[in-house]
Each structure stands twice: as structure tokens, then as C-alpha cells.
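As you look at this complex, bear in mind that one protein chain is not there, while each of the others sits in place.
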Amino acid sequence: MSAVGSLPFVVSMLLVILGLYALLFKRNLIKMVIGVSLIETGVNLFLVTLGYRTAGVAPIYTYAPATTVRVLPTPQALTLTSIVIGLATTALLLSFAVLIYRHYGTLDVSKIKELRG
Amino acid sequence: MKTEMSVIVRTITRCVYPLILVFGFYVIMHGHLTPGGGFQGGAVVASAFALFLVAFGTKALKGRLNPHLLQSLEEIGALAFLGLAFLGIGTAFFYNILAGSGSVFGGAVPSGPNPGVLNSSGTLPFMNWAVGLKVMAGIACILVAMLVGSRKEAEE
Amino acid sequence: MTALANHAPVLLIAAPLFAAFAAPLVGKLGERVRMAFTVAIMGITGCLAGLLAATLYAQGAAPIVYVLGGQIPLPSGLAVPIRIMLEVDGLSAFMVLLTALVGIAAVCYNISYRRGRSGGAFYDSLTFLLLAGVFGLVQTGDLFNFFVFLEVTSIAACALIGFRTWRNRSAEAAFKVMALYTLSGLFVLLAVGLLYGQHGGLNIAYLASSVRGAAIDRVALALLLTGLAMKAGAVPMHMWAPEAYGEAPASAAMVLVANSQASLYGLFRVLFTLYGMSIGTTAIGWILIVLALATIVVGVTMALIQKDIKRLIAFGAVSQIGYMLLAVGVGFAVLATRPAFGLTAITGGIFHMVNDIACIGLLFLGAGVIVRASGTRDLNAMGGLAHDLRATTVLFAIGAFALAGVPPLNGFASKLLIYESTFQLSPVLAVIAVVGSIFLLAVFLRVFQAAFLGPRLLRGVTPVPVTMTIAMAFLAAVVIGFGLFPGFFIDKIVAPAANALWQGQSGYIAAVMGG
Partner (left out) sequence: MRRALLTAAFLLVAAFLLFAAAEMRPFGEPAVSAMDDYFIDNAQIDVAANNVVTAVVFDYRGFDTLGEATVLFAAVVGILAMFRRTREDER
């Protein structure tokens, strides 16, 4: 059945790697926040893919189709939690970026270093 | 900085705003029956606030979105959630005391696929409402604080 | 009383959470009401911590398991725990006591520290959130729940670091630390995901019983170690720590150190309880030892060249994390052969945690008083503060000497255990540790001389409010008490914690899984 093997996991990890790249090598604070956000998305995607069962339907009984294969509910709950945590993190990071901009008038990491001396 | 968008955007916002609110409240209310729940519904409602802020700018702050009220609402939502978790302390923290008790919200549901009963699942709908209130007020609070904070930039 | 004792683990998290949620609302009634409220809740929390520890020690070695939303750990006929559990063993109880100690000192100090400044309700709220997060972190028996509390502490900590919004370095430090904390949190989450995908459970005891050291398990271990070591502030990812401790307000800096120690607790929990013997303990133990030595060396040498008093203490705090990591690394390296000095090393490392938090906390609080009184952080601009701040001078001296490991004080008691045991594994380790301590003593002698002795350089020094002195005196009493009667405290609270690591894995698993 599993023609795709572990490809979905690899794809979500690629997203994580992309985010890491942005976080480590970009000089703009907003781009770094985007990097963090990308890593979060990658990890969330990874969690959701963990819960899939081939040909499964959502584990909700209201007007559910008559099948017994349902995907696992726990990863969905975990992902929900981690999405909200990601939202909180991103919001706080962005507000720090606004504060930094207020102090230095720039979002470039290397320029901030120069200004600080 | 121009705080208001064009008349088209404002009119459309006025039309769509109540619909988004209704949808958000629906998602919160049916959290234990259909996909969704307190967080998702709260986020939908908050997106209506976001639309409002985008369309009307800081004008929206006057009267409609009072940051102090929002903050208090968020705290009340958080306290309500904590209180609901405390209800079950007779057995254990987070024990669902109402589920299957036969009272107003304790109705049992038939096993397997069914149309759903709104007053079921014990404390779950209350928790959905508490979290929904918390999330909508919280996100709105973040949006307002950031708007005011970044507007200060433009002035300075 | 028994009902209260039964629910103590969760109440210990719920009480600070309640304080955090309600503080801004209560604050609307006035500043004094809010102060009384925070002090009352912290008092209750402290009593609960004592009650929990007393209950655990009374029932012997078996951990306390608290199932959230249910009664029994395992539903009949199932081999996987389905609900979140709190599991308190000797080490958790020790960390709970340590956190309560820090919390009491911080809240007492805050009464006058934050008076008349903006955002007092936010500050109290964030402090309680951080405390609640640490309480959750050290008690939880569920790996995903651990991640959630890790994030609670991250966000509260970063908001506290950036709290002085008018300082440009605060915002910068907060951004940097937040990015790093998030990264470490996501590493932990990724590891949780990997373990869940492999074993289909999230409970630490369940995972510990099913981890066999397969490739995925090892990857998860590496991610967990990286994430937690990052958050504890070990070299090579230590650069955030001095900025964080240096920029945070004094009482928050102390709680931040407790937070770092909670991450260290997580590291120990993962190594000893979750993995234990299923991995090559010697190799990982030596990795920890090398990291620890690097942390000591970097912390001490960087402390030597600092001019800013808070950053200097911060580097001291980094070096102390190295000592704990060193001791426990030694313990883990010899876990397979189990010589007696392994247990001694772990005992020393854990004892050093509480000693470190008392001394570092005392120093940070003292530095807060100094900065508040003199209006500068620059050591070269200070001088002769002993004329005006008599009590602070004595208390700061106690903290500084204890941290450097001068004999009658508590730092010596734990460092002696560390030296003894590391010497038996390899004399080089002990020598580096001793040299580090000597340099630290030199650093703090210089600070003491620069800030307190000499002619009076500053005029119009602000007097110290009495609650701030009480908070410092409380910590100083801990420092002296632990220094004078180390045997008593090791016997009562440190030995159960060390045993929980050294041979507690099977008990930890059995408490949930049965048999």
C-alpha cells in the first residue's frame, strides 16, 4: 500500500531544514522570524503525517462515512497545541523585532551590531 | 500613515464582518461535534477583528475594540478554563464531571456515526467557550497592541 | 490533609497559574492588594511544595503518580497509559523544593523592587507563569506535556528579559534568546514526534519501558540532548545566557537560573530515566564531561574580563551549570559498572544545584540592590558602597564566597563531593574543576573590592527597602545552613534525588506500568 514510503516525513524535514537555513544565514530579523515559523510548520507537518492511516477518515463521528479506518487523533491534538504555541512565539518575536526597530531604526543584524559598537 | 482603506474595502468589511463572527461562534459551539473547537473558532473570530483593524485602522479602536476590556476578557477566559478543570478535583484535576451524568450537558451519545447531540460531552462545550473567549480576546489584544506599537514608529 | 496531599502535585502548578491569570485583574484594585495577593499565593505554593516533599519522603522510594482526569494510570487491558500524568520522584521533589525557594525569595524581593514602576502587574504575572512552568516541567511524567511547559517557561522568560523596554540591548537579548529557546523547543518536539511515531505513546515511563536503542531512538536522544543542553546554557550554545541573565531584572534573572536548572533536570531525566542503560552510557557520559569542562572554562574566563556587574555574575552562573553537568556526566559515564563514586558524583551535582541557585540568586539580588542604589552597572564606576549598604555588603560577600567554594559555606560542601568523585574517574577533571573555582574566587574578590571597598565614590545612594534585604537574608540563611549541616540536608533531600537517578529507573517505570 505504501507506495510513498517515508517520503512525507522527508518532505516535512526539508521544510525544517529550509527554516533552519533562513534562521542561521539571513541577516534580516523578519526573515529570521519567518525561518522560525517555517521550522514550526515543518514540525507540525511531521506530527500530522505521523497520524495518517492509509485510506483513513477523520476521527469524528458526526455524519461519518461508514468505514472503520480512522486516522489517529493524538497527533492532531498535539499539532493543534503546537500551532498555538507557534503563534504565541511568532507574535512575541515580532514584537521584539518592532522594539529593536524602534531603538536602532534598522532590522539588519550586522548594522545593529555596528550601531551598538 | 493612512489608517483607513478605501470605501470599497470598508463596505465589504461591514458586510462580511457579522458573517465571520457567526461562523466563528458556530465553530466554537459545535467543537465537540464537528471539526473545530475553541481555538479554531476563537481564531476565526479574531480574524474578523483583524479585518476590521486593517480596514478602519486606528478608528476601529474607538469604542469597538477596547484593549483593557479585551485583556480582562482574556483573563476571565483563562480563569474560567482553570475553574472548569477544577470542577473535577473531587476525583482528579481535569476529571470530566458532567460527562454521562444525565444532567443537561451529560447526555449520552449513540455509539458509531450519528447526527450528534448538541448538549453532550459534559464540560467540553464549556471549555470550548472558555478557550474561545480567551483566544479571540487574546489575539485581538495582540493585534491592537502591535498596531498601536507600530503606529508609534510612524509618528516618531 | 490527605486530600490536599493527594492533589498537591497539580495544585502546585495550578496555584501559580491562578496567580498569573488573576494578577492583572487583582491589580486593578490597587498595587498593595496585588502585592498581598502574590505573597499569599506564593506562601500557599511554598506550603504545598513542603507538603508534597514530606508526603513523598514519608512513603519511601516509590514515586507519587497523579493521573489528570482519571483515577488509575492504566485502563484495564491496555499496555499504554492514555492520560497525562504527573510523576514525582525524589529528583522531582528536590526540584520542586528548589523552585519554591526561588519563588519565595523572588516574590519577597519584588514587593519593593517593582514598587512605583510601570507594568507591575505584568511583571508579577510573568514571574508566576515562569514559576508555574518550572513546577510543571519538573513534575510532569509526559513527554509532550514536558514540551508544553518548556514553551511556557520560554515565553515567560523572554518577556521578562525584554521587560526593560527602554534599554536597546534588552530587546536584542530577548529576540536572540527567544529564537534560541524556540529552536531548542522545536528540537524537543521533533524528538517527541519521533518517539511517538516509533512507540505510539507519550508517557515517559511507557517510553522508557519500550525504548531499545534503535536508530530512531538514538536520533531522538541526540535531538533531546541538543535542545535541552541549549536551553540549560551549556557550551557551545551558551552565548544567550549572559545576555539573558544580564538584561533581565534582578529577581527575574534568579528565576531564569532556576529555569536553566529545570532544563538540566530534563536532561538528567531523559538520560537516566528515559534511556538509562539502553544506550552506550560511557560515550554519552564523556560527551557531557567534555561539554561541562568547556562550560566551566568559558564561564570563568569570560567572567574575568567583564566590567558589567550583572554580566559578570551571569558568566559565573554559566560556569556553575558546568559543574552540575560535569558531576552528572561522570555519574552517567560509569552507570554501567556502578562504582560507588558514581553515586557520590551525582549526589554532589544535585546538591550543587540548590547551592548554586541560593548563591547565584543571592548575588543577582545583591547586584539588583547595587544597581538600584548606585544607578550604574559599571564596576569601575562603583566603589565604597560598604559605607552605605552595610547589610548588602555582608550578604553579597556570603554569596560570592559560597559560589567560589570557600570552606564553611555550602558551595564548598557540594564542590568537595564533585572534586572527590571526578578525581577517581580522572584526576585531570578534578584539577580543571578546582582551578575554575580558584579563578572564580579571584573574580569575586575583585568585584567585592571594586564595588564595596575603598573610598565613597557615589553620593546620594538610595537606601535599601527592608523586603529586599529580607529576601537576600533568606537566601543567605540557606547558604549558611546548607554549609554548616551538609550531612543533614544531603541525607534528607539530596540522597533521594540522587538515588532516583542512580537506580530509580525501574521504580519510575513500575509506578505507572505496574509490575
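Quick notes on this one:
For reference, chains read A, B and C in written order, and residue numbers begin at 1 within each chain.
Keep this in mind: a residue touches a chain if its C-beta (ideal position, glycine included) is under 8 Å from a C-beta of that chain, and two chains touch if they have at least 3 such contacts.
The structure presented is a predicted model; accordingly, all values stated were derived computationally and were not measured.
Of the chains displayed, those contacted by the omitted chain across the entire assembly are A, B, C. Of the candidate positions B:Met29, B:Val45, B:Leu65 or B:Ala78, contact with the hidden chain is made by B:Ala78.
The missing chain, though absent from the display, is touched by one residue of C:Ser92, C:Ser112 or C:Ser125; that residue is C:Ser125.
Where chain B meets the omitted chain, the residues involved are 31-35, 37, 39, 67, 71, 74-75, 78, 81-82, 85, 93-94, 96, 99-100, 106-112, 114, 116, 120-124, 127-128, 131, 134-135, 138, 141-142, 145-146, 148-149. For chain A, the residues touching the chain absent from view are 1-2, 4-10, 12-14, 16-17, 20-21, 24-25, 49-54, 58-62, 70, 72-74, 76-78, 80-81, 84-85, 87-89, 91-92, 95-96, 98-99.
Touching residues on chain C toward the chain that is not drawn are 17, 20-21, 24, 68-69, 75, 78-84, 116-119, 122-123, 125-126, 129, 132-133, 136, 142, 144-145, 148-149, 151-152, 155-156, 158-159, 162-163, 165-166, 190, 194, 197-202, 215-216, 219, 222.
In this section, only the chains that are shown with their structure count from here on.
Chain contact topology: the protein chains form a complete graph, every chain touching every other one. When the interfaces B-C and A-C are ranked by how many C-beta pairs touch across them, A-C comes first. If you average the Cα atoms of chain B and of chain C, the two centres end up 36 Å apart. Centre-to-centre separation of chain A and chain C, using mean CA positions: 29 Å. Multi-chain contact residues of chain B (touching two or more other chains) are absent.
Those residues of chain C lying in contact with chain B across their complex are 7, 10, 14, 17-18, 21-22, 24-25, 66-71. Touching chain A in their complex are the following residues of chain C: 144, 147-148, 151, 154-155, 158-159, 162, 165, 168-169, 171-172, 174-175, 178-179, 182-183, 185-186, 189-190, 192-193, 196-197, 202.
Across the complex, chain A is touched by residues 33-35, 37, 39, 109, 112-116, 135, 139, 142, 145-146, 149-150, 152-153, 156 of chain B.
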